[in-house]
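Note that one protein chain of the assembly has been removed; the remaining protein chains are unaltered in position.
Our next item is subunit A:
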Amino acid sequence: MDTVVLARAFFGTSLGFHIIFATLGVGLPLMIVIAEIIHQVKGDNDYAIMAKRWTKAFAVLLGVAIPSGTIVGVQLSLLWPGFMEIVGKVISLPFQIEIFAFFLEALFMSIYVYAADRLPKYFRLISVFFVAFGAVASAILITAVNTWMNTPDGFKIKSDGTIYDVHPWDAFFNPSFVSSAFHVAITAYMTGAFAVASVAAFKLMKKRSDRERAYHLKGLFMSLAVAFTMSFISTLSGHHSAQILHQHSPEKLAAAEGLFETQRYAPLAIGGFTDPKTEEVKYGIEIPWALSWLAAGKFDTEVKGLYEFPRETWPPFYVHTLFNLMVGIGTLLLGLAGIALLYWWFFIKKRGKPFPKWLLWSLVLSGPLSMLCIEFGWVFSCSGRQPWTIYRVQTTAEAATRNENLGMLFLLFLLLYALLSVLTILILTAYFKRNPVSKDMDKLYG
């Protein structure tokens, strides 16, 4: 493998690993805040137990999110020194503000975890609120840099590479920032909620005492309500992001849809794969006119095809599949959450029936599926920008390190990620096995 491919594989792996923990690190605190609020408003102690147990899980996940985030942050300079040179001049602002958000989260996380017993109730809520706020702010700020790579703004560049006329805030609020950052935050909330739903559904599959069943049902209902809301919003915001693609990164949209000829009344291709030989989508379902309508709300919108652009700047064809997977899973999850909530209303709340096995099993899968959806989305966003690291400014090859020592280091970090994954699972299962819900309940209710 040449150095550029190796650098991409290395960094992609680091990011892919970090994304799991970062996403849950944004999603779970929201669930904790909601549980704390319900507990303090309704006085139902079950929600206090939920908040406590989720905090425990969150603290363990943070143990990987922090170092993996540190790794990704520093590896940017190690693997993409050429890129970071431009970043430093133009878009270092969000990175720097992100540090403050990170500080906020770290400070109040320590306070919430190590000083909870010494704090008044309201201050516990304030602490966990700041943790949640710091987490989502970090995500939004980092996304600012990523969106700037997709739709760079706020500077000019001479042919020799000199950067001039820099406007840091314009770079920050680049054309795709608001839409993508919103999408990232909402989908993280959606994933956190589905992750909780997964666990609650799993717990409901076995026979339990009535109070435990009631506890898990509360957790499941709460997470499904959040998951459904967030999935619905994320569908809308995803649609908006696609319209931004149409305006600002037409070749990415064309590759996502496997569209080669520029046309009005463009069809939407669902499924299948882009055949590089015949240059068309094979085995997909075409919905006439739909792409034009999605791109700008009118059937006669002209959507640019790949032939419009030089061949060497085409994104890889597999992004069509990634795009389909992201949208497909997202839609599926929205439907699943909707069905589960309807079922709840008609069979459980009104007639006191239990959830059927098939529905519980599907819900168990929802958390992992939602996480996959996030991963596909990020891989789509970044490989759909290829061959550019900064769209039409810097290619990935120009950005990459020239260092030849990547192979061994990549291997070392693969081992590290495997080790941390195994340890996380071991620690979480060990802790929750030793401290089952019944134990927390006995402590509270006697």
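Assume a residue touches a chain if its C-beta (ideal position, glycine included) is under 8 Å from a C-beta of that chain, and two chains touch if they have at least 3 such contacts; residues count from 1.
One rule holds for everything that comes next: contacts and distances are computed from a predicted model.
**Q** Could you tell me which of "Rod shape-determining protein MreD", "Cytochrome D ubiquinol oxidase subunit II", "Xanthine dehydrogenase family protein molybdopterin-binding subunit" or "ABC-2 type transport system permease protein" is the UniProt name of the chain missing from the displayed complex?
**A** "Cytochrome D ubiquinol oxidase subunit II"
**Q** Which residue among A:Val4, A:Met50, A:Met109 or A:Val437 touches the omitted chain?
**A** Candidates A:Val4, A:Met50, A:Met109 or A:Val437; residue touching the omitted chain: A:Met109.
**Q** One chain isn't shown here. Among A:Ile49, A:Val87 or A:Val437, which residue touches it?
**A** A:Val87
**Q** Footprint of the hidden chain on subunit A, which residues?
**A** 56, 59-60, 62-64, 66-71, 73-75, 77-82, 84-90, 92-93, 95-100, 102-104, 106-111, 113-115, 118, 130, 155, 163-164, 166-169, 401-403, 405-406, 409, 412-413, 416, 419-420, 423, 427, 430-431, 434
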